[in-house]
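Of the protein chains in this complex, all but one are displayed in their positions.
For clarity, chains are labelled A and B in written order, and residue numbers in each chain start from 1.
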Amino acid sequence: MKFKTESNIVVAKLDDGEDFFESIERIVKECNISSGIVLSGIGQLKNFELGYFDGKKYVRKTFEKPMELVSMQGSIAGTFHIHCALADEKQNVYGGHLFKGVVGVVNEIVILKLNKIKLKREKDKKTGLKPLKIR
Amino acid sequence: MKFKTESNIVVAKLDDGEDFFESIERIVKECNISSGIVLSGIGQLKNFELGYFDGKKYVRKTFEKPMELVSMQGSIAGTFHIHCALADEKQNVYGGHLFKGVVGVVNEIVILKLNKIKLKREKDKKTGLKPLKIR
Partner (left out) sequence: MKFKTESNIVVAKLDDGEDFFESIERIVKECNISSGIVLSGIGQLKNFELGYFDGKKYVRKTFEKPMELVSMQGSIAGTFHIHCALADEKQNVYGGHLFKGVVGVVNEIVILKLNKIKLKREKDKKTGLKPLKIR
């Protein structure tokens, strides 16, 4: 894993076999990002878990086979809220809330660090989710 | 709905049940954004309408069931030109030009305000579309 910063932009390259969230958490910690936006993420993911929120709970599904990571967008607010789309060998696309994943070949991730806007999450008693709070 | 700005970045949180375009239009108005880029949009949408331009007209389809909003990209030039991808409970992804939608649970939207580049739309007589003009 390697990353560099320029102004409020972080460009990171994750390597094959790395745990996606472990790597991202390390970057966020080392770059001192308490609030941020995931602007872009491409490469491949394998053994990843995607979720769909059915109004009460997340319905989760694990995909073992590597897929092309087609897009990634999300927010960093202490914890991560990341959605992504992935394509299989027939170019069919699957997507949802990313719960976990392992880097396949390489991941190129771009993060925007927020310095003034403060993002937090607080548990919503009704849904059990932790929706974003912007301060 | 809540939003904050930092430099030329706007981070917005839309709440369950809000009309997506009404909320975005209010943000754009209050932030005085005449030209901008939608960098990111995640969460859920319900009762949304997607379109495919067949060369002559938009073929539109309404999806009533909530889906995970997997990605959103687009431009703001007086009017909006927004494309998005959404995933159902089986992680299958649908996408196209977003004509309308209602926020499900939450939407996290990030907008880049352009100050120097001026984006406009002018009707093209051949296609009936209003393609982007950059000045």
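Going forward, a contact is a pair of C-beta atoms (placed from the backbone, for glycine too) under 8 Å apart; a residue touches a chain by one contact, two chains touch by 3 or more.
Owing to the predicted nature of the structure, the values given are computational and were not obtained by experimental measurement.
Asker: Please pick, from A:Ala85, A:Leu114 or A:Ile134, the residue that touches the omitted chain in the full complex.
Answerer: With A:Ala85, A:Leu114 or A:Ile134 as choices, the missing chain is touched by A:Ala85.
Asker: Given the contact definition stated above, which residue among A:Met72, A:Val102, A:Ile117 or A:Leu132 touches the chain not shown here?
Answerer: Answer from the full complex: A:Met72 touches the omitted chain.
Asker: Just to verify: which one of B:Val11, B:Ile24, B:Leu39 or B:Val102 makes contact with the chain not shown?
Answerer: B:Leu39
Asker: Tell me which of A:Ile33, A:Leu50, A:Val93 or A:Leu119 is the one touching the absent chain.
Answerer: Touching the chain that is not displayed is residue A:Val93.
Asker: Tell me, which residues in chain B touch the chain that this view leaves out?
Answerer: That gives, for chain B, the contact residues 8, 37-39, 50-55, 59, 61, 63, 71, 73-75, 81-85, 93-97, 112, 114-117, 119, 127, 129, 131-135.
Asker: Tell me, which residues in chain A touch the chain that this view leaves out?
Answerer: Where chain A meets the chain not shown: residues 2-7, 9, 11-13, 39-42, 44, 66-72, 85-93, 105-106, 108, 110.
Everything below uses one rule, namely that only the chains that are shown with their structure count from here on.
Asker: Working from the CA atoms, figure out how many degrees chain A turns to land on chain B, in steps of 5.
Answerer: 120
Asker: Can you compute the centre-to-centre distance for chain A and chain B, using the mean CA position of each chain? Integer Å is fine.
Answerer: 21
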